[in-house]
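Handing you a structure now.
Only one protein chain is missing; all other protein chains are in place.
Moving on, here comes subunit A:
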Amino acid sequence: MTRNTRILMQCIYWAFVLYLLVPLFLMMLMGFKDSKFIGFPIRSWTLDWYLGVFNDTAVVQALGYSAVIAVVSTAIALFMGTWIAVALTGRSFWGRAIILGLTLLPAVIPGVISAIAFRIAARVVGMEPGMWAIIWSHAIHNVPFVVLVVMARLSTLPKSYGEAARDLGADPIITFFRVTLPYLTPAMIGGGVFCMLLSFDDFVRSFFLGGYEPTLPVLIFAKLRSGMSPEINAISTIVLVLTALLGLWAERSMRGMSKRAAND
């Protein structure tokens, strides 16, 4: 590569980074503006919008509601997804491809379609709109991601680990809990964080299946209808920082654990 093309490549790279980050940066910036209207010029600065978020009970409640939904739906998705991944790995049986296909289907169905389907199904089975309906739809939507990461991890599990455990006196259940499951932990943490972020971020399913209590994205949407205000910027920035921290933590701890396992 010549020097000029290298410089050109770097320019393109930084232009792309700018393109990605400028909207986010503007969003954060506007949260500090001491005025009800978003836009330049900024004449004076304030922390009121950020402080206001924590005093807005509706926002705090929605945040808690979203967090509970994210945690519970992720727990269900992890349980189901790991179970399916383990069941599908290591042996071939009739219908394996069909089960795998059906498991992965929710990940590719458009959100609106699946939300409507869930809504209809909820009514058929007599499930009230609300938290459990949202959790149910989020869990099913997230199972495929767990299955994929756990299966990828399982495929690197040396067969001899399980055999060594059996050899040393462990029955299949002890072998699973003491050898297989610890080996899957990094993938489960990664998959779990991803599920939480997906659930936290979800608007369509939460909107269709929700009751009177709004999740955070639904609340933001409702607030938008009464006009854009810097408070929304402040909420969004806080959520951005929290999710970025969560993602970073998951990435780091996962890398450490996978490295340890891979080195052995």
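Heads up, the rule we're going with is that a residue touches a chain if its C-beta (ideal position, glycine included) is under 8 Å from a C-beta of that chain, and two chains touch if they have at least 3 such contacts; residues count from 1.
As a working rule, contacts and distances are computed from a predicted model.
Chemist: Which name from "Fe-S-cluster-containing dehydrogenase component", "Stage III sporulation protein AD", "ABC transporter ATP-binding protein" or "Tryptophan synthase alpha chain" does UniProt give the chain that's left off?
Modeler: "ABC transporter ATP-binding protein"
Chemist: Give the residue, chosen from A:49, A:65, A:118 or A:183, that touches the chain omitted from the document.
Modeler: Among A:49, A:65, A:118 or A:183, only A:183 touches the chain that is not shown.
Chemist: Where the complex has a chain not shown, which of A:86, A:127, A:170 or A:197 is the residue touching it?
Modeler: A:170
Chemist: In the full complex, which residues of subunit A touch the absent chain?
Modeler: Considering the whole complex, subunit A reaches the absent chain at 158, 160-161, 163-171, 174, 178-179, 182-183, 185, 259-261, 263-264.
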